[in-house]
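If you scroll down you'll find the structure; I have some questions about it.
Only a single protein chain was left out; the remaining protein chains are all shown in position.
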Amino acid sequence: MAIRVTVWGENIHEHTNQIVRKNYPNSMHSTIATALNRDGGIIATPVTLQDTDHGLTNSKISETDVLIWWGHIAHDQVSDTIVKRITHAVWSGMGAIFLHSAHFSKPFKSLMGAPCNLIWRNCGEKEKLWGIASGHPIAAGLPNYFELKHEEMYGEPFGVPEPLETVFISWFAGGEVFRSGLTYRRGRGKIFYFRPGDENYPTYHDVNVQRVITNAVKWVYNSSPRLEGATADCCEHRL
Amino acid sequence: MAIRVTVWGENIHEHTNQIVRKNYPNSMHSTIATALNRDGGIIATPVTLQDTDHGLTNSKISETDVLIWWGHIAHDQVSDTIVKRITHAVWSGMGAIFLHSAHFSKPFKSLMGAPCNLIWRNCGEKEKLWGIASGHPIAAGLPNYFELKHEEMYGEPFGVPEPLETVFISWFAGGEVFRSGLTYRRGRGKIFYFRPGDENYPTYHDVNVQRVITNAVKWVYNSSPRLEGATADCCEHRL
Amino acid sequence: MAIRVTVWGENIHEHTNQIVRKNYPNSMHSTIATALNRDGGIIATPVTLQDTDHGLTNSKISETDVLIWWGHIAHDQVSDTIVKRITHAVWSGMGAIFLHSAHFSKPFKSLMGAPCNLIWRNCGEKEKLWGIASGHPIAAGLPNYFELKHEEMYGEPFGVPEPLETVFISWFAGGEVFRSGLTYRRGRGKIFYFRPGDENYPTYHDVNVQRVITNAVKWVYNSSPRLEGATADCCEHRL
Partner (left out) sequence: MAIRVTVWGENIHEHTNQIVRKNYPNSMHSTIATALNRDGGIIATPVTLQDTDHGLTNSKISETDVLIWWGHIAHDQVSDTIVKRITHAVWSGMGAIFLHSAHFSKPFKSLMGAPCNLIWRNCGEKEKLWGIASGHPIAAGLPNYFELKHEEMYGEPFGVPEPLETVFISWFAGGEVFRSGLTYRRGRGKIFYFRPGDENYPTYHDVNVQRVITNAVKWVYNSSPRLEGATADCCEHRL
């Protein structure tokens, strides 16, 4: 059975920034969904901040195996009710992938419990992503490293908790490093943070980036039934 | 220089439950503070939910090296402003120790990003705490295991993130197990969760429990200056 | 394509201990292989200590996706050459599952770099295995806990390195606890240690135990091509 992916996009830059419109005439979120749909085992649909319930109604969430999130300048516009819905869905087994500036999104910060801060510079420098966790499924089919000609620099220290595993580390021409691929588990849900994807560059058209995201969808996917009901409650266990 | 510890107590059971009053005529939080003060390298002061700002004014927080938290039936009464203050202090370097039912406190859940749920039973059964991380400073001076004659059972699965290290695992007479000593780091702050301490039993008078808490204070303590200012911001790093 | 599993058995108790012969007329290793072969996606074959190269010739190793190991009283009889062959295969991507007393086997100790010691008692007491890592693929299809009426007790502290994740913790009637399901990665290979399986009890006939081992085979399996050649060498990387 195909993995049902919901690709959430903030959908603001696409309408306000000419460079972004040029890079992504079909929006970043649709570009990612289209790339995923080339895999016969995935059905990906895009939703946006502007949709009802930000596109994440109870119904949609229950039919989402993996949620992918890209947000940047409107983190504060995301409703706390929806953040709670996402968090509980991850705890119940939904996989989640957070891309680039989503490191500062409400859902990611909520699941990490950490500052998630970093240093940055945006001058379109070269980034080299190195594979760290040799043989990790998320790195399957990728070379030891791959390059992105132009990207926004993110640098350490990255204020996230110690991950289960570090999958990628990035090198930037300006002198910084960054743990750009990290795995976590919260409750029953698996989480992958993946750094690349500043809106000013055509990163999500890159075949290696698309390969990573596709692999990550399969890795965070939990084939067990979603844990229904109140996952956050404590149950009395009689003798 | 002495480690400044603030012991936060919910301070409700002490006034409403005769058994608790009998176990802790001076309150749980004062009992813990008194035990800590026997160590010449610690200065511990108790504060409560009912104090101004729950006893955690900006001034108090900045003078707190380690915060110990015990809460149970009034988690929802803790102000979100104070929770944020605590969280930022931990991210800046303040150590934190969460005891027993604090697994469901707002600060702990906020720092974990996980459900933190468990199964439970309260019939005063025997608990045996086994040391797991051999040689860990938090287990210093303790035998391979120690017993608490009567405690409330907490059982797995415990919905917390994978810890840095598991320091203790508990065995309960009724058949359950529980990871009862866990270490974490969030930002610059170190965190220790320690399970024992149901209000109906004199657990905090136990010398082994007091030893663990004393060791934990020294382990979570960060001697580096607190990171002032905006720990959660991202800084632009020019070439 | 089916996962090719080699089940390695010490094959001594089966010939010297009447109880074991009664529990496992077809040997422990064949019992495990038979159970695995009920899964259409697995082809399992048993080999023994007494076979040429302990059944692990270069050819056999290269055709083994997952190695399962059960050893107890003849760890020292395992040739260091074969241990090295196994270690390099794991580093190259072969999955490995170590059962029960294999905690003290040469291959496991070699891959852990730790003492791997524990406390024990063999009086056939009840064991309850609790699931810890909620939603972990290795625990798929299993209840929150399952019981083994009679087993040999293994107790903490278990001298292994901190795992990637703790999947099961056992409770023993006599008062001990033990991390009975642990995951690791070494090089490209994934490793799972699973405690149950003293030869005096029919443990490998238990459906839950068989389920765990089947799940574990699928989890440690690496579908990427084995990394050929000298995985342990360092390569010069010119500018």
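Order of writing sets the chain letters: A, B and C. Residues in each chain are counted from 1.
One rule holds for everything that comes next: contacts are C-beta pairs under 8 Å (C-beta built on N, C-alpha and C of every residue); 3 or more make two chains touch, one makes a residue touch a chain.
These figures come from a predicted structure and were not determined experimentally.
Engineer: Pick out which of C:I82, C:M112 or C:V167 touches the chain that's been left out of the picture.
Structural biologist: Candidates C:I82, C:M112 or C:V167; residue touching the omitted chain: C:M112.
Engineer: Using the touch definition up top, pick the residue from A:R179, A:R211 or A:R226 that touches the left-out chain.
Structural biologist: Of all options in A:R179, A:R211 or A:R226, contact with the hidden chain holds for A:R179.
Engineer: Which listed residue, C:G155, C:G181 or C:P196, touches the chain dropped from view?
Structural biologist: C:G155
Engineer: Using the document's contact rule, name the residues of chain C that touch the chain not shown here.
Structural biologist: On the chain C side, contact with the omitted chain comes from 87, 91, 104, 110-121, 123, 153, 155, 159, 161-162, 164, 174-176, 184-187, 231-239.
Engineer: Just the residue numbers, please: which parts of chain B touch the chain that's not shown?
Structural biologist: Considering the whole complex, chain B reaches the absent chain at 93, 133-135, 137, 140-141, 164-165, 185, 187-189, 222-224, 227.
Engineer: On chain A, what residues meet the omitted chain?
Structural biologist: 128, 130-134, 144, 155-159, 162, 164-166, 169-172, 175-177, 179
Going forward, only the chains that are shown with their structure count from here on.
Engineer: In angstrom, rounded to a whole number, how far apart do the mean CA points of chain A and chain B lie?
Structural biologist: That gives a centre separation of 32 Å.
Engineer: Which chain C residues touch at least two other chains?
Structural biologist: 133-134, 164-165, in rising order.
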